[in-house]
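These notes are about the structure you will find just below.
What you see is the complex with one protein chain gone and the rest in place.
Per-chain residue numbering starts at 1, and chain names A and B are given in the order in which the chains are listed.
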Amino acid sequence: MNTAQFIPIFASVVAAATPLAYAAFGELVTERAGILNLGVEGMMLVGAIAGFAVASQTGSLSLGFAAAILAGILLSLIFAVLTLTLQTNQVATGLALTLFGVGLSAFVGRSYVGMSLNGLPKLDIPVLGDIPFVGPLLFHFDIVVYGSLALLFALQWFFGRSYWGLVVRAIGESPASAHAIGYPVIRIRYLSILFGGAMSGLAGAYLSLAITPMWVEGMTAGRGWIALALVVFATWKPMRVLLGAYLFGGVTILQFYGQGMGVHVPSEILSMLPYVVTIFVLVLISRNPKTILLNQPMSLGQSFYPHS
Amino acid sequence: MPNLERRAQPSMVMMFASPVIAAVCMLITGYLLFTLLGKEPLHAFWVFFIKPLTTAYGIGEWLLKATPLILCGLGLAIGFRASVFNIGAEGQLTIGAIAAGGVGLYFNGVNAPWILPLMMLAGIVGGMLWAAIPALLRTRFNTSEILVSLMLVYVAQLLLGFLVQGPWRDPDGFNFPQTKMFTESEMLPLLMEGLRTNISFILALLLVAASWFYSHKMFAGFRMQVSGLAPAAARYAGFSEKRNVWLALLISGGMAGLAGMGEITGPIGQLQPVISPGYGFAAIIVAYVGRLHPLGVLLASLLMSLLYLGGETAQMELGLPSAVTGLFQGLLLFYLLAADIFINFRIKTRKRPLEQAEPVKPALSEELT
Partner (left out) sequence: MNTSIPVTHPRLELRGITKIYPSVIANENVDLIVRPGEIHAVLGENGAGKSTLMKIIYGVTKPDAGEMLWENREVTIESPAAARRMGIGMVFQHFSLFETLTVAENISLALDTAIPPAELAKRISEVSMEYGLPVDPHRLVHSMSVGERQRVEIVRCLLNDPRLLIMDEPTSVLTPQAVLKLFDTLRRLASEGCSILYISHKLDEIQALCDSATILRSGRVTGTTSPKQETRESLAQMMIGRELPECQMDASTPGETRLLINHLSLSTIDPFGTTLKDINLEVRGGEMVGIAGISGNGQKELLAALSGEQPAMQDDVTQICGVAAGKLNPAQRRKLGLRFVPEERLGRGAVPALSLALNAMLTNNDSSMVRHGLISYQAVRSFARDVIDKFNVKCGGDKALAGSLSGGNLQKFIVGREIMLAPKVMIVAQPTWGVDVGAAQLIRQALIELRNQGVAVLVVSEELEELFMICDRIAVIADGRLSPAVPTAQTSVEQIGLWMSGEFKHDAESSQNESEVAHA
């Protein structure tokens, strides 16, 4: 493979990885606080259509992304009210959120089917972008891609060094203890769910505004679920989330380049790859129960209601 | 935060009332939504919920669409009671259809009475095998059955797509991605001339009864319920967790496979790239709205089926997007989950005077410490 081939392939791997990374980062924060939100797929879809609708109405991609984030937050707010305030089962409520998101996005998106707009432009970084090979390889992405790296460092710092990161981890381990020593468990869980929603919304909008700037019903095609699997695969560590996202980005891209590279396998079979690989890595990581027990937030998925 | 307090005992009234409350809330939202879309809400309601049932044909369609929901919903409910979350019924349904369809295509033209039962068996086994993958991975490698079963939905759909576009495509089908039509002996017998409802609806009703018997009269059903409610108690009692997972997934997979077989040998009559408008996912809602109880599943299926049918009618008559169906279905589950809180909690009104409160029972230490 020469550089002329490599650079576009690398670029599309990064593009495919970015929404996965955002959604998984968001879910990581939610899960670190002890909440399992299976609604990522639904929030991404609603983010995708909200972003596309607002961007095509206003002509502003920034407003589109902002709308997507807002939509993700609103959707996750429903989840938060149900699971935190009304004490519903997190698994059932997450499934409901996904099913609702699928329905809502299809409903709202019906009038946007077939439209297209100009996707998110790549940044032109002076000097750095002009370096041969390295410039086009690393410095010709859009701002959301660089944002995902910034988010990685922010999360590393948050969970590794900051006081509030410690509080979130403590709540994820034992909400009862955190409540007993006086932390507002419910409020912090609300915030962590809303952060997850915002990131899922953004991830969805990246699909409909950057990768393929249009709206197609169900366009996330399971990426929300893959993001959930990524969090497990990453054993709840931000750095590994990003690595995992790039791995999956690579697998997703295989189906587009496989044909060109002379692999004679039907496209449907190649398209199965991301899903099959997801199952494979899940098996790999959960094979040893200790890996999960040691890394999974201990209260994950359990309801907590402070007695007052 | 609302002022909630835990009830001493879960409210039986609310157990039954909350699905009704959820349905009413959904209707209210629908009223607002129709108004917002500029439709006369009462007329829209009539078109959506009443009109489809004013003809015999409509009622036939209603029961026809309810059938796969009942089948998938019954299986999922049994699994959910045991806390085994198979959310890939859509994939098992697809594989069931592929397996049954494969048998049908292989024996295409052989008019024999054993073909249909064989296809049915293939459908059930196909669904079971597809569900056996998450069961195996969960019991052997502790892998989440939620994610695995869901991933396999996409794999199953891509496999179906591959088959109908490639090896199984009807050579005389003008290049449409579909297989040959099944012959008469490969189709489920109709219940009545002029309706599309077939005997799979009767089969579904029988399975409602069987499922009730299994989960309420049989010790095996009790074992699964205990596993779902309190896994540690199940271990203490010596109920095998592996058996629990396998049973839950095989039963729900088999039922979904049967539903898939019923679709292609019923209303569709061949294999196509898409054979279900999301029955396998809607069945998750059916199972919960039906309180994980077989009779509840039956009623919830009828309601959900009406939503499908109403969506189609509303699209034709009012120009409403049929996606409104999915929206209603999602809302229904949300409202149900929210209404369910009143089973275990009640809204704290005002302090009860002391003398009315029960005397202190000693050793309520779980509550007090």
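Following the convention adopted for this analysis, a residue touches a chain if its C-beta (ideal position, glycine included) is under 8 Å from a C-beta of that chain, and two chains touch if they have at least 3 such contacts.
Values in this document were obtained by computation on a predicted structure and should not be read as measured data.
*Asks:* Kindly state which of the options B:112, B:237 or B:347 is in contact with the chain not pictured.
*Replies:* The one listed residue touching the chain not shown is B:237.
*Asks:* Given the full complex, what residues of chain A touch the hidden partner chain?
*Replies:* Chain A touches the missing chain through residues 163, 166-167, 169-170, 173-174, 176-183, 289-290, 293-294, 298, 307-308.
*Asks:* Could you please point out the chain B residues that touch the chain left off the display?
*Replies:* Output for chain B: 5-10, 217-220, 222, 225-226, 229-230, 232-233, 235-240, 351-352, 354, 357-369.
Methods note: only the chains that are shown with their structure count from here on.
*Asks:* Using CA atom averages as chain centres, what separation in Å is found between chain A and chain B?
*Replies:* Spacing between the chain centres: roughly 28 Å.
*Asks:* Considering the complex alone, what residue numbers of chain B touch chain A?
*Replies:* Residue list for chain B touching chain A: 1-2, 85, 87, 133, 137, 141-144, 146-148, 150-155, 158-159, 161-162, 165-166, 278, 281-282, 284-285, 288, 321, 323-331, 333-334, 337-338, 340-341, 344-345.
*Asks:* Would you pull the chain A residues touching chain B in the complex into a rising list?
*Replies:* 38, 78, 82, 85-89, 91-93, 95-96, 99-104, 106-107, 109-110, 186, 217, 221-222, 225-226, 228-229, 232, 266, 268-269, 271-272, 275-276, 278-279, 282-283, 286-287, 289, 292
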